[in-house]
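Omission of a single protein chain aside, the complex is shown with its protein chains in their original locations.
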Amino acid sequence: MAETRDNVRYLASHEWARLEADGTVTVGISDHAQDALGDVVFVELPETGRSVQAGEEVAVVESVKAASDIYAPVAGTVIGVNDVLDAAPETVNDAPFDEGWFFKLQPADDNALNELLTPEDYRALCAADDH
Amino acid sequence: MLIYEHSRPGRMARAQYVAAQGISSELADDLGAHLRSSALGLPEVSELEVVRHYTNLSSKNFAIDKQFYPLGSCTMKYNPRGAHAAASIPGFLKRHPLAPAANSQGYLACAYELQNYLKDVTGMQAVSLTPMAGAQGEFAGVAMIRAYHQKRGDHDRVEILVPEAAHGTNPATAVMCGFVVREIPVTKEGDVDLDALKAVVGPRTAGLMMTNPSTCGVFERQIQEIAETVHEAGGLLYYDGANLNAILGKVRPGDMGFDVLHMNLHKTFATPHGGGGPGSGPVGVGARLAPFLPTPTVGMAEDGTYRWLDHKDIPDTIGRLSTFMGNAGILLRAYAYARLLGAEGMNRVGEYATLNANYLAKSLEQAGYTLAYPARRATHEFIVTLASEAKHQHVTAMDFAKRLLDYGYHAPTTYFPLLVPECLLIEPTETESKAEIDGFVAAMTQIRQEAMTEPALVTTAPHSLPVKRLDDVKAARDLDLAYKVTA
Partner (left out) sequence: MPFIPHTASDEQEMLGAIGVPNIDALFDEIPKNLRAATLSEVPAGISEMALQRLMNQRARLDEVALSFLGAGAYEHHIPAAVWDLVGRGEFMTAYTPYQAEASQGTLQLIYEFQTMMTRLTAMDVANASVYDGATALAEAMLMAVRANKSNKSNRVVVAGNLNPNYHAVCHTIVKNQGLILDVLAHDPATGCLPGAVEAALEGAAALVISYPNFFGGLDDVDYLTDSAASAGALVIGVVNPTALALIKPPGEWGTRGADIAVGEGQPLGIPLASGGPYLGFMCCRQQFVRQMPGRIIGRTVDQTGKPGYTLTLQAREQHIRRGKATSNICTNQGLLVTAATIYMSLLGNEGLRQVALTAHSGTNALTNLACQIDGVTARFSGPVFHERVLSLPVDASLVVEKMAAHGVLPGLALGDWVTGMDDCLLVNVTETKTAADIACFARLLAEVIEEVKATC
C-alpha cells in the first residue's frame, strides 16, 4: 500500500501540494504515482519566475517506459525548483514527499489549496485505481 | 568489443585508398580558413577486421532468415531474395535521382505500374509512392485531410478522432499536422464504441484515423456505419494500412468507405525491415483528395513515355516529403514482389495469413492460454493476455517474451495494445508452415509449464543469448550514447 501524507492536498493526476508556513506551496508527486511510474530517469522542471494557471502542464517526469505531465495544482508563480532532481532523479522514488519535491509556487490565492482533494479523497481514489 | 577497440594508429584498409601512395594536402590549400584542423576520429582497422567484426555482430541478431518472428502488427514475413536481387541490378543502383526522364524510363515504368497495382489492391483512385515510411504516409494522409478542409474554407475542423487502441503514431501524426486528438473508446469485443463516436463527431471533426482489422486483431464489423457517421458529419476517413496483410486480395479499404490510406510496403509487400528501416509508406486517395497528393508522382505522356508529375501538374499538392522521390529502392522490391505473386498470389496472402493466425490462436487456447477476444475470429493476428499468470505466478508477459528467445523464437509484440493487460500480440504471417507454428506452440506450452513449476527460470530469462536482461534504468540515467576513447 502506497504511503499518503495528511499534511498535503492532492490532484486526481497524483500531484501533491503542501502549504508552507511562509505561504508558499511545494509540489511533488505521490508515492502511489512514483510506484506506478517505476524508476524515474528524468524530470523536466519549469523555469523560475514563470506564472502558471491551475491545471497547466508545468513539468514532465519520465521513467523508462512512461512519461507523465505534471500539472500546477493552483495558479501562481514558480519561485523555485528542486535542482537535486537533475543529477539524482531517483530521489523522486526514494522520498516522493520530502527530498523528491518538484517545484515551489507563490500561490495567487491563499485559499486555492482548499479546492484540491483531501487525503481521504485521495486514498479512496488510489484504492479504486488498484481494483 | 567495439570497432574502436580494434583500432590501432596507422592500421588501414589500404585497398580503399584512392591513391595508395598518398595525396598531397596542398591540393586543398585554396580552402584556407575552411580547412578542418581536428582529427576525424574514425577507427583505424584493416579490411579483414571490419569484415570479421560486422559478421560477428550480425550473428548476435535474431532475423526472419534465422527464425520464426511472430511480432504482432509488424508482418515479419519472408523477404524474397528475388525481389532484392531485382532491385540491386546496377542500372537501378546507379541511377541518379535527378537523371533526365529520357534516361529513366526503366525505373519510371516500374513506379508507374506499382502505382496502378496499389490503386487496385486498395480500391483507391490515385497513389503517391513518395512517403518514406508508414509514419510519413500517415503524415501525408492527414496533411491532405487538412488541405482538403482548408481549400473548402472549412476552418473549424480541428479535431482528429482516434480509437484508443490505435498505434501511437496516429495521435503523434495528427499533432504534427496541427490537429487536436480525441480518443474514442473500444468495446469489450474490440469494436469501436459507436455511441461514443456519435457523441463526439461533429462540425469540429476533420477526420477519423483507424486500422481495420484493428490492433485488437479483429475486424471492425461496423465499419460501414462508422464511415457513414463520419462522412455525414463532414469528416474524412483515414485508413492506417499497418494491418493490410490481413485482407490483401479479400477486402479493399476503398470499398469500406475510406478516403485516404497509407500502406506499409515493408510489411504487406515483404520488403526487408533492415533492423529498423527503411520502410516505405505510399498513400492512396479517393477522388476528393487526389488534388492534394504529395509530389512527385509518375504519369504517362501521350506518346507512352513516363514522366514525373510535380507541383505544376498537381498545383494543390501538400508538397514534397523527401529530398528526391522517396525510398525508390524499396518500391522496386515491392514491385518485384507484386510481379512474383500476381493477382492470384496476392489473393492468397490475406487468406493464409488468416488461416495461420486462427490455427495458432486455437492451438494456444488449447494449450491453456487466454485469448483476449475468444468469441471473435482472429484476423492476421490475435492477442493473448497473461493477466492471470501475472497475478498468480508473478510471471509477466515480458517474462514469457524473454523466455521465448531462449527457445529460438522471436518474442511477439508485448504490452500493445495498451488496453489489454499483460498482452502478447501475435502475428504468424502467411509464409510460415504448419510445422513451424506447431513448434512455437510446443515452446509456449513448455514455458507455461515452467511458469507454474519453476517461475524463476522464466522471470530471469533469457539465459542463452549474448547478454542477459539489460539495465534500462542505468541506460536512461547515465546516458552513454557515444564511445569515449581513453587516451
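When the chains are written out, they are named A and B in that same order, and each has its own residue count from 1.
Criterion: contacts are C-beta pairs under 8 Å (C-beta built on N, C-alpha and C of every residue); 3 or more make two chains touch, one makes a residue touch a chain.
Please read all numbers here as calculations on a predicted model, not as lab measurements.
Across B:L71, B:V395 or B:I447, the residue that sits in touch with the chain not pictured is B:L71. Among B:A13, B:V200, B:L371 or B:L457, only B:A13 touches the chain left out of the display.
Of the residues in chain A, those that touch the hidden partner chain are 41-42, 44, 47, 62-67, 69.
Keep this in mind: only the chains that are shown with their structure count from here on.
One finds 38 Å separating the Cα centroids of chain A and chain B.
Contact residues of chain A toward chain B in the complex are 39, 41-42, 62, 64, 89-90.
Contact residues of chain B toward chain A in the complex are 472-473, 475-477.
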